[in-house]
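For reference, the structure I am asking about is given below.
Of the protein chains in this complex, one is absent; all others appear in place.
In this document, chain identifiers A, B and C correspond to the written order of the chains, with residue numbering beginning at 1 in each.
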Amino acid sequence: MSDRLVPNLGKCSLQSPIKLSNTVGDGIANYIRDEDLVRHDVHVRAGEVTDLTQFFEKAGPREKLYFAPQHVHAAIVTCGGLCPGLNDVIRSVVRCLWYRYGVRRISGVRFGYRGLIPDYGYDIRPLNPDVVDDIHKLGGTVLGSSRGGGDRTSDIVDSLERLNVNILFTIGGDGTQKGSLAIAEEIERRNLKVAVVGIPKTIDNDLLFVDRSFGFDTAVAQASHAVTAAHTEAHSSINGIGLVKLMGRESGFIAAHTVLAVHEVNFVLVPEVDFDLEGPNGLFAHLEKRLAERNHAVIVAAEGAGQKYSAAEGTDASGNRKLGDIGIFLKDAINAHFKKKGIEVNLKYIDPSYIIRSSPASPVDSVYCDRLGSNAVHAAMAGKTRILIGMVNNEFVHIPTGVAIAQRRKVDPESSLWRDAIEATRQPISMVN
Amino acid sequence: MSDRLVPNLGKCSLQSPIKLSNTVGDGIANYIRDEDLVRHDVHVRAGEVTDLTQFFEKAGPREKLYFAPQHVHAAIVTCGGLCPGLNDVIRSVVRCLWYRYGVRRISGVRFGYRGLIPDYGYDIRPLNPDVVDDIHKLGGTVLGSSRGGGDRTSDIVDSLERLNVNILFTIGGDGTQKGSLAIAEEIERRNLKVAVVGIPKTIDNDLLFVDRSFGFDTAVAQASHAVTAAHTEAHSSINGIGLVKLMGRESGFIAAHTVLAVHEVNFVLVPEVDFDLEGPNGLFAHLEKRLAERNHAVIVAAEGAGQKYSAAEGTDASGNRKLGDIGIFLKDAINAHFKKKGIEVNLKYIDPSYIIRSSPASPVDSVYCDRLGSNAVHAAMAGKTRILIGMVNNEFVHIPTGVAIAQRRKVDPESSLWRDAIEATRQPISMVN
Amino acid sequence: MSDRLVPNLGKCSLQSPIKLSNTVGDGIANYIRDEDLVRHDVHVRAGEVTDLTQFFEKAGPREKLYFAPQHVHAAIVTCGGLCPGLNDVIRSVVRCLWYRYGVRRISGVRFGYRGLIPDYGYDIRPLNPDVVDDIHKLGGTVLGSSRGGGDRTSDIVDSLERLNVNILFTIGGDGTQKGSLAIAEEIERRNLKVAVVGIPKTIDNDLLFVDRSFGFDTAVAQASHAVTAAHTEAHSSINGIGLVKLMGRESGFIAAHTVLAVHEVNFVLVPEVDFDLEGPNGLFAHLEKRLAERNHAVIVAAEGAGQKYSAAEGTDASGNRKLGDIGIFLKDAINAHFKKKGIEVNLKYIDPSYIIRSSPASPVDSVYCDRLGSNAVHAAMAGKTRILIGMVNNEFVHIPTGVAIAQRRKVDPESSLWRDAIEATRQPISMVN
Partner (left out) sequence: MSDRLVPNLGKCSLQSPIKLSNTVGDGIANYIRDEDLVRHDVHVRAGEVTDLTQFFEKAGPREKLYFAPQHVHAAIVTCGGLCPGLNDVIRSVVRCLWYRYGVRRISGVRFGYRGLIPDYGYDIRPLNPDVVDDIHKLGGTVLGSSRGGGDRTSDIVDSLERLNVNILFTIGGDGTQKGSLAIAEEIERRNLKVAVVGIPKTIDNDLLFVDRSFGFDTAVAQASHAVTAAHTEAHSSINGIGLVKLMGRESGFIAAHTVLAVHEVNFVLVPEVDFDLEGPNGLFAHLEKRLAERNHAVIVAAEGAGQKYSAAEGTDASGNRKLGDIGIFLKDAINAHFKKKGIEVNLKYIDPSYIIRSSPASPVDSVYCDRLGSNAVHAAMAGKTRILIGMVNNEFVHIPTGVAIAQRRKVDPESSLWRDAIEATRQPISMVN
């Protein structure tokens, strides 16, 4: 059996309060069954044998529930850095629990996993549809967030027991979901009946098996605004260079998409593709050529790009490797290069940073968040655990947490995305000498 | 063989000027081969046999071309109503032809198929990267558009011969692509070597086999703005009712997505789902109940909804059935109902109409348009014809025009989209008595 | 003495809790004194004698108060149609009362004057800084609004007595402020000590003596969006005509400013300037000429324009004269004209209506609303009554209500505003035969 399928906490024997159908063709949506699967890999090359095990379980409301709504105490926690749509997801989870299932005990954990660790003092607030009514119009998370704490597994499970929580929704990135998996395993060791359902948050869109992560479209839209500013500056100056640093620690998806959205970038640098600064095929040489021809240039660098030049040491509280600041590094290096050459350039550096990630969700992201949240609730009520909700080929699915976090998704230099991105910039396929 | 595969104009024997690789793992994108296929249906139900013929040919640059760039004269035509992203597509086609393939004869046909019909006087303008440099920042189409003319097949093919056009890009909807298919068939009858490649435009997102059509995300974002206004009005009045008519002649996708984006709609009406006004389970009864409980309500109606009440007669110049105006009809009917009942209501009706479709593309749509345009060029240069460029499961593909226009895509009342949309409104599954 | 000066309810003898200075040059803002005046008319023509009586009392915090904060019960009411910034004003009044003066009894009257009339049932809710914290991010008014009721003077004053309200803030337009004046006069007749301070709301910007009304800049920005859409449609069609109806019942300020903002309008029609449709100097003739030269045209009509053609009969609940719908009228008349002439035109009509007025305030309007609200509170605490807060030559002032509502402000056809607007359209100075 595929490692993509997920076990339940136990047998589902309670009738769902959501009235759907089991008949195709009666004009009413059908309950989803655990046998409904979604294929991940859609590529076929003539003569190849397709791997038929690459399926994910389809998400959605089940006819039979594991939990009786009147006995559910659900808790929601948001962890790590901000991402557009956090409040939309919280709102959707609360509304689906309350209105569709009749759950009345919903708790918001304040400031990430810390809100579940006694040292910091519990920080829990009751949630209901009134409290969350307008929160999707604001950026950030009304629950607050923090980094770290996910390794305090035992303390957190103690707290869940003490608070009598039997469903935990964890909204967060890689580190958070590692914590979430550890929590679920500790729950299993203690033989508790607590479902842990994750909603993956990664503004960098670097989640394996998932078409796009929530907040990503909003991030690209905000990033486009910054890159347009850089282009305007570059275009209005003598040998103007606009340089923008965008998010993307290990994956350059925001950079690649923004380049395709803005149409005015000449060089895009991402962590997945090496480049040299010096030498006949280095960035400097190509930049000089571009300036000679067109008098201005725009460069977009993902924050994880060029770490061979700017790497720092150590890790942050979420366990992420510390990066050198490629933006400042490039700004100084480019200025120094042209100064040495005696060529006047006017470099304008933009680091939009928090402006991007604290934005409210765009309408398209709002739709996505709303559906992510509902599907997380449907999964939890059916006793699914140790899973993330994802979207694969436009279908919402259950992804086993362990499978999802095994590896990050990266921009494949051989993919059509990267091919189209560098086609849009017209930079060389490789800038390595 | 699957009817999803597409024949070429002839053998491709010219080496492409685009330098890519044929080796996986060398860090350079590979040429796409005609044997690279993309699966459309990703659903699997245990025990079912998957239909292995449901494949589409993958789009992208081929190693061998049919056309020699120096002999290409490409023409681009935009037809029908406006849609966000038209200029992005035009720009992308021009840039890809010019920069990637070195094509230097590119013509823009003014005002739809009419620009190719002698009665109206030819109206053609030369295009190059300078002309299209900033057009993506503007809504509409710089080429102009018009309805109809697609049935003047013979005249149009005469013109293509006279102008020596050997690649025709048709950007337009259902009617346009029917015309495009007829043109391609006439070309075949005459044994000409002219590729006809369509880029499907449908703001309603009602194209079969395609994940989403370009401009759709922008349309949802603009529609959301109008619905938020309706909610504000409704919320600020005594028994306020906000009523918004949105695009969607035969398919309610914009309405369904907007409802999920805005979170503040109470009733959504689409062409695919019947509803009654009167009776204990009709809209009026549910609306009364909602007002009694919450003092305000928001209704979104797709223009094709409720035609059993408001149908008109005849067809327009594109051959589309004329619709009655469901917005005005509902406005009057609701006001009359409550007047009869002696209940004060304050109904505010919003018809955002052209504000939505004339908007410039959002960044996410810009990315999509850019890639659609390039892939259309890659297809045409390889001699593909009678196809549309579409996106299936996040991959760009060639869809045979005849297959694509056989039927419109509709909101399936049993789909998870509709299930989630009415869950967001909390309206009854059915409002038929 | 000038009729521009305002009497107090009585002697101000209480020290204000706001700590300011009475010394110029100590770096601390000074208390405003009733002797501080602001000149309205700034025009001087050599040889003319300036009328020295045209002064308004300057608004701002006084050193001595009439009301003791602990005895204040303030009520806020919003009346009439929506306008961007209503919530900003409410928020500012509440915050200034609470934080600056320490007032703790603040009531929000629901749904306009009706909330103070017993027949409708009192509808009052307590307000404090927490309740209003985020309301400025939403359009509309959290208090709700309605038309009419302002003539129920005696009932309203009864209610104020019963509720023990001693400061009433009325946020509303012409009709509201007439009501507000009647209420203040009835209060005086009964010898009550209740201050009535108005904050004038008129999205049309038609208030005499006031530079611009709140929400006006936001309205122009939103209107510009609609006119840009009309231009895009017109530009993309054969003989495209974009027609937009904008607010402006008796004054064409929104239309005139929008025309200057958008730069793409060819004809602007306002209530203050007569025009003919037919004849050699009529709109139709000029429109034909424009289409012949440029193939597209954009027309902006204020809703009160051309009433000689489209006038309706009667008045609405606020006592405003009912207008015929000039937008629909022009749409039909223009289409009929060109049909008769056998000229193909493609007219696209946009009525952005509620989308404009329900928008949240722009940042510039937010600044203005914030300051209007504070100055209203400063005035009321000093016992000022029967006044509106206005801005004259960039200074906030007290305008006696009777003076302000005596007449509407109109676009003067001889003003530089109108001169510049028609210069931007390049339409003839007069389109009367």
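Everything below uses one rule, namely that contacts are C-beta pairs under 8 Å (C-beta built on N, C-alpha and C of every residue); 3 or more make two chains touch, one makes a residue touch a chain.
Since the model is a prediction, treat every value here as computed from it, not as a measurement.
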item: Residue among C:Glu185, C:Asp211 or C:Glu288 that touches the chain left out of view; value: C:Asp211
item: Option from C:Gln15, C:Gln70, C:Ser154 or C:Asn393 whose C-beta touches the chain left out; value: C:Asn393
item: Residue in contact with the excluded chain [from C:His71, C:Lys289 or C:Arg419]; value: C:Arg419
item: Chain not shown, touching residues in subunit C; value: 19-21, 24-30, 33, 35-40, 42-47, 55, 58, 60-61, 91, 96, 99-100, 136, 211, 217, 220-221, 224, 257-258, 260-263, 273, 362-364, 366-367, 370-371, 374, 392-396, 413-416, 418-420, 423-424, 426, 429-430
item: Interface residues of subunit B (partner: the chain not displayed); value: 134, 137-138
item: Where the unshown chain meets subunit A, residue by residue; value: 82, 111, 114, 138-141, 144-146, 225-226, 228-230, 232-233, 235-238, 346, 348, 350-355, 358-359
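Here, only the chains that are shown with their structure count from here on.
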item: Interface residue identity across copies subunit B, subunit C - same or different by half; value: same
item: Centre-of-Cα separation between subunit C and subunit A, whole angstrom; value: 45
item: Distance from subunit C to subunit B - Cα centre to Cα centre, in angstrom; value: 42
item: Junction residues of subunit C - those touching two or more other chains; value: 138
